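Only one protein chain is missing; all other protein chains are in place.
We just call them A and B in the order they show up, numbering each chain from 1.
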Amino acid sequence: MQFQQQPAQQADSLDLMVNMGPQHPSTHGVFRLVIWIDGERIVRAEPHIGYLHRGSEKLCEGEQYGQIITLFDRLDYVSNLNCELAFCLTVEKLMGLEVPDRASCIRVVLCELNRIASHMLFYGVFGLDAGAMTPILYGFRERERVQSLFERVTGARMMHNYIRVGGVKEDLPSDFAERLGELTALLRAGIDECDELLTNNELFLSRTKGVGAIGGSEGVDYGLSGPSLRAAGVAEDVRVSEPYSIYDRFDYGIPVGTYGDCFDRYYVRMEEMRQSLRIVDQAMEQMEPGPVSAKVRRIARPPKGEAYLRTESPRGDFGVYLVSDGSDKPYRVKVRAPSFANLQALQRLLRGAYVADAVVILGSIDIVLGEVDR
Amino acid sequence: MALSSLLPEVYSDLDIEIGAALDEVVVTVRPSDVSAACRIAKDDPRLAFDYLRCLSVVDYVDRLEVVYHLFSLGRLHRLVIKAAAPPDSPRVPSVVSVWKGADWFEREAHDLFGVVFEGHPNPAPLLLYEGFEGHPGLKSFPFHEYDEW
Partner (left out) sequence: MEIARGVIPLTPVSSRSSREGGRGGSGGNTPADSIFDQVLPNAVVARSSELFALGRKSSLWTLSFGLACCAIEMMSTHMSHHDLDRFGVVTWPSPRQSDVMIVAGTVVKKMAEPIKLLYEQMPDPKWVIAMGSCATNGGPYYRSYSVVMGVDHLIPVDVYVPGCPPRPEALMYGIMQLQEKISEDARARGEASKA
């Protein structure tokens, strides 16, 4: 099978402009894409963002550190706990704070579950983009299971505000281990079922294999990260290359693709869910009773200075740059959102592709507009 | 650290200042040297910073600091390049030719802080709508006060 894309013919006089969005069911939110097509091929694509620009970074400057966690929840609203973790770790790094071991284990367990929930949403929506209606129902079934466990722990289905500076809000409920055991068994079976349902489907394969391919070094140049970069054959995972929290303690694999096409991007995520379950199991084994929060003042006041920390969110390299002036409010918060950087590569991915594949390619990089626009 | 001893040699042509912030090595350059410094950081095989982690702007009122966080996937080391631009006419050369990924980061910085990236191929507004007045990232831009209760 050929995985190369034919270069587009350069015809400028007869190009047809097609506008998609900002309200379009396949743009995963409010995102506008303008493409110029020549026959069936896309010659140029221009994404327009900013339809969800809420000014979160500016708002952070007016809130105390504890209050900002709620704003981070709402950045990448599909993997809320991962965003909370990134912010809290950055503040802790600036303060030089040691987090109790139990708190770190709890964080890891919940973040990896959140990664599965996020990939399950991707799985469903990507199936829908490729023209399959059923996967989304299965994907949401699994997601719902994870969410009900989160609700038991944090009290909320989506916006948890559970990870705090110095630890977590409170200890796990007493029946957590039991419930988690049930959940992981269900998830294991569920992931396999989802995998079987879609991965070997002939239609799905021909819509995704060889579509929207990008090479590894080019991907790095565009700032791709996370599953989208790993699909292109670059074994880069922040959990391994710059370990944060306690990720250096676990044994897990990093799935890496070969061709960097839509199918690889999809399958890397499917494999990642299995690896996440391995991490969850190990973290549960290592969890010892103990305190769940370090001794911190109610209102955190990090010293003057700056810190940058990156974490591996389900979409890639989620970085937080924090500048403090010693008061209870940060001087500047900058979020390096993985979807933002990944979306830049869309122009390159779409060039030369068939117009019918545009939606599949957009779906395969799995953007969340909340963090693209911030 | 090996990196900080390497830097004076690599950057012998430029006027730089080497510092540190927590665990990062910080190189401060003149704003006009930014793109040269970045080009060297990427192309020099001893540094090989092929990945732009983040590009941010911080408004310190007396200066606008443009901050580049770099990372090398091959060598697994990291570097911060900073340049302080004057707040009345902040101009910094664009680094899109070095890392393509800098494109939207620069457009965003232009939107929110008014930093002009010279040589940027498409300096159109990105996040804000047409006709937005001012640069909301700046400290002088007020919060929206809501007293309609």
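We adopt the following convention: a residue touches a chain if its C-beta (ideal position, glycine included) is under 8 Å from a C-beta of that chain, and two chains touch if they have at least 3 such contacts.
Owing to the predicted nature of the structure, the values given are computational and were not obtained by experimental measurement.
Shown as candidates are B:Pro31, B:Pro90 or B:Pro136; the residue that touches the absent chain is B:Pro136. Listed residues A:Leu33, A:Leu81, A:Leu110 or A:Ile136: the one in touch with the omitted chain is A:Ile136. Contact with the chain not shown here comes from a single listed residue; of A:Val34, A:Ala132 or A:Met159, that residue is A:Met159.
Touch with the chain that is not drawn comes from one residue among B:Val27, B:Val92 or B:Leu128, which is B:Leu128.
Across A:Thr70, A:Asn201, A:Ser241 or A:Ser293, the single residue that touches the chain missing here is A:Thr70. Residues of chain B that touch the chain left out of view are 128-129, 136, 141, 143-146, 148. Residues 22-25, 29-30, 50-56, 58-59, 62, 70-71, 74, 77-78, 121, 124, 136-138, 140-141, 143-144, 147, 157-159, 369-370, 373 of chain A touch the missing chain (whole complex, contact as defined above).
Note that in this section only the chains that are shown with their structure count from here on.
Listed in rising order, the residues of chain B touching chain A in the complex are 21-22, 24, 50-54, 56, 58-59, 67, 69, 73, 76, 78, 80, 99-105, 112, 125-129, 136-137, 141, 143. Every residue of chain A that touches chain B in the complex is listed here, in rising order: 49-50, 53, 55, 57-59, 62, 93-94, 217, 220-224, 234, 236, 241-242, 305-308, 310, 317, 319, 321, 323, 331-332, 334, 336, 340-341, 343-344, 348, 373-374.
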